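As you look at this complex, bear in mind that one protein chain is not there, while each of the others sits in place.
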Amino acid sequence: MSITKDRLYEIIFEADTKSGKIFDIALLIVIILSILLVVLESVPSIERDYHDVLKLSEWLITGIFSLEYMLRIWIVQKPKAYIFSFYGIIDLLSVLPSYLGLVIVGTHGFMVIRALRLLRIFRILKLNRYIKEGAIIVRALRQSRIKISVFLFAVLTMVIIIGTIMYLIEGGENGFTSIPRGIYWAVVTLTTVGYGDISPTTSLGQFFASFVMIIGYAIIAVPTGIVTVELSKQNSKDASTQVCPNCLADNHTEDALYCNQCGKKLNQTQSLRKK
Amino acid sequence: MSITKDRLYEIIFEADTKSGKIFDIALLIVIILSILLVVLESVPSIERDYHDVLKLSEWLITGIFSLEYMLRIWIVQKPKAYIFSFYGIIDLLSVLPSYLGLVIVGTHGFMVIRALRLLRIFRILKLNRYIKEGAIIVRALRQSRIKISVFLFAVLTMVIIIGTIMYLIEGGENGFTSIPRGIYWAVVTLTTVGYGDISPTTSLGQFFASFVMIIGYAIIAVPTGIVTVELSKQNSKDASTQVCPNCLADNHTEDALYCNQCGKKLNQTQSLRKK
Amino acid sequence: MSITKDRLYEIIFEADTKSGKIFDIALLIVIILSILLVVLESVPSIERDYHDVLKLSEWLITGIFSLEYMLRIWIVQKPKAYIFSFYGIIDLLSVLPSYLGLVIVGTHGFMVIRALRLLRIFRILKLNRYIKEGAIIVRALRQSRIKISVFLFAVLTMVIIIGTIMYLIEGGENGFTSIPRGIYWAVVTLTTVGYGDISPTTSLGQFFASFVMIIGYAIIAVPTGIVTVELSKQNSKDASTQVCPNCLADNHTEDALYCNQCGKKLNQTQSLRKK
Partner (left out) sequence: MSITKDRLYEIIFEADTKSGKIFDIALLIVIILSILLVVLESVPSIERDYHDVLKLSEWLITGIFSLEYMLRIWIVQKPKAYIFSFYGIIDLLSVLPSYLGLVIVGTHGFMVIRALRLLRIFRILKLNRYIKEGAIIVRALRQSRIKISVFLFAVLTMVIIIGTIMYLIEGGENGFTSIPRGIYWAVVTLTTVGYGDISPTTSLGQFFASFVMIIGYAIIAVPTGIVTVELSKQNSKDASTQVCPNCLADNHTEDALYCNQCGKKLNQTQSLRKK
């Protein structure tokens, strides 16, 4: 059973064949295990008790990822393009810290870069049907990105002004030691997170804070409204996938019979096939 | 007045007859009392002062539930099917801890299983008209389950990355003793719960936290948008699908008898078939 | 200038005449002042420093309210109906504590009943145009009350089960001293309030709490969805105010030309007059 380069490409980069799917699932499991490893390693008590097991697993996973990385470079047509692509860099960063850890007596933070392995999951997820629904959400967020930017800009302005006022009202003795800290408090309050690590103690401060919270109450409605409207539009757009056979325009309403760009009759088969 | 097995079935399993309804309401009250009992028993001061009353009530309720359980097995046609059904198991778990508590000197946690009695309420609720509205919500949630899964997966990824970054920024001396704790903080922050048991204390940490909160502000909009759109679709599905046989207008209210465009009588079959 | 009983009725109970409006605005101001008084009285430092001013103002306001109450009884046609109506009782409770305070050396809490004066504002608000918009919100909430009840019932069940599990996981030494306290924590968490007075400290507890918060994240979307859909329906219902001149049916779509209940042509004047 000789495995050709083409076949390997199919297995590693694609997911249409059975072996391609098995490869993806295996990789998914290894990635999740590797993330778990990074997370567990950071817990002092676990690191102490299972130091050897963790070390061994780490090298095993690094080995698997290294092999996979080299295979990918070998079988891909344009290795350079892959190496400098987003996923190429992520793949490299997945294994590099372990090797560098041998040379440099690495800082702890350095090893944590491996948490980026998590992003590798998204490559695999490309393949399954969850993507379509995910794409709707992403498209809705992208469509509303200007509205949300405007909103976030307004929130940023409010937060700076509120933070400054609160810094003046409460002052350093109540935890509002500087304007940045006041702004931090304003963000914590306006987003309704409310840690309580800094909170107003003077009467005037509490009055102003109440005012800010009630404002925030009405304001939190805005991003929700934006995204809801956009999602609802995405949904109705989703209904028709017709493409005009004449001019290739594709933004038709579901009940359209004629192309709204060139007036030609639309081919109904695609629409019918859907049912 | 002899009560046949059939009659008992009607009373216990159904709710169309008057006695069936009375049985359901009585059972509802006993269930609520039994839950109250489990809850009150857990309060040290109440347990100490009313130990005997609670003990007695517990055995009374266990007796009622046991009787009901045996009756159900007796009158149902396929006892095995009942016993291993969801509600059959819940019914058994409602009484088992009390009996086992006699044999084993049970741990406290063991007795708390009785809290599952709460789930028995849902059997009774099947009967009333609240179900229809509940079903709409459940259907909307089910329809949006893929979108919500995708969303939750994205949140999970964000939370792991944010938690890891925060663990690096703040470190153990500020409460971020491990990545899992960082992730816990990220969840507490992104969901806007904000206990404040762990909160950033360094300037960089507070800056990053502010950023996370503002991101979370925009992100909280997504599930709301998803569910709203789905609920709104469920709603319009409920609306009338009548088409005027004369002028083919189709935007009628559900209770319309005449076409609102040409005044002709509407064909009611479609509407009737729905019921 | 003799003021008849009828004229007084107009002034006090209605708001169409100029003097009626002036009376309402004057009353509104007195009510707000009286609330402010109750609130300020509760602040120890203010009560100490301005005891006499507060006492005097209180009696002044009690005097005004007493006079108004007696006037209302005198001029209304059916005094008994007024006295036992909702607003009649509120009016009485607005003045009673002050008088009773003379006889009984009243507890502090007793005097706070006067805060109910606040509710008197709603009588006055009946008169202005804000009511129409308020009515839309109230109608939307009323329409969705079954869905919201179902939702709240589901939340209640979840909260009891989550609270019980957390009580088992964390136990009394971490603040979860009883199931009710666990339930309190569950409510605080699921509603994203998150005081942090009780928060999980064990790893398992924090893991479970993270899970609960993420669930709560998706769940908070439901009431918003319900209310949004209902508000949006109210809005489109609002569009047409046509009433069939033949059968008086009033739920027509905005573009309706014929009554959907009896098939008669609709009178378009009302609709046209709107423009």
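The chains carry the letters A, B and C, assigned in the order they are written, with residues numbered from 1 in each.
Keep this in mind: a residue touches a chain if its C-beta (ideal position, glycine included) is under 8 Å from a C-beta of that chain, and two chains touch if they have at least 3 such contacts.
Remember, predicted model here, so these are calculated numbers, not experimental data.
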Full-complex contact with the absent chain, from C:L8, C:I89 or C:I136: C:I136
Per the touch definition above, residue among C:S98, C:T164, C:Q206 or C:T224 touching the missing chain: C:T224
Chain A, residues in touch with the chain not shown (by the definition above): 146-147, 149-151, 153-154, 157, 160-161, 164, 167-168, 172, 177-180, 183, 189, 192-196, 199, 201, 203, 206-207, 209-210, 213-214, 216-218, 220-222, 224-226, 228-229, 232-233, 251-253, 255-265
Residues of chain B in contact with the chain not shown: 192-196, 224, 228
Residues belonging to chain C that touch the chain removed from view: 35, 38-39, 42-44, 109, 112, 115, 118-119, 121, 130, 133-134, 136-137, 140-141, 148, 151-152, 155-156, 180-181, 183-184, 187-188, 190-197, 220, 223-228, 230-232, 235
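The definition used in the following text is that only the chains that are shown with their structure count from here on.
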Interface copy of B-C among A-B or A-C, judged by whether over half of the contact pairs recur: A-B
Self-contact between copies chain A and chain B, residue sets same or different by half: different
Where chain A touches two or more other chains at once, by residue number: 192-196, 224, 228
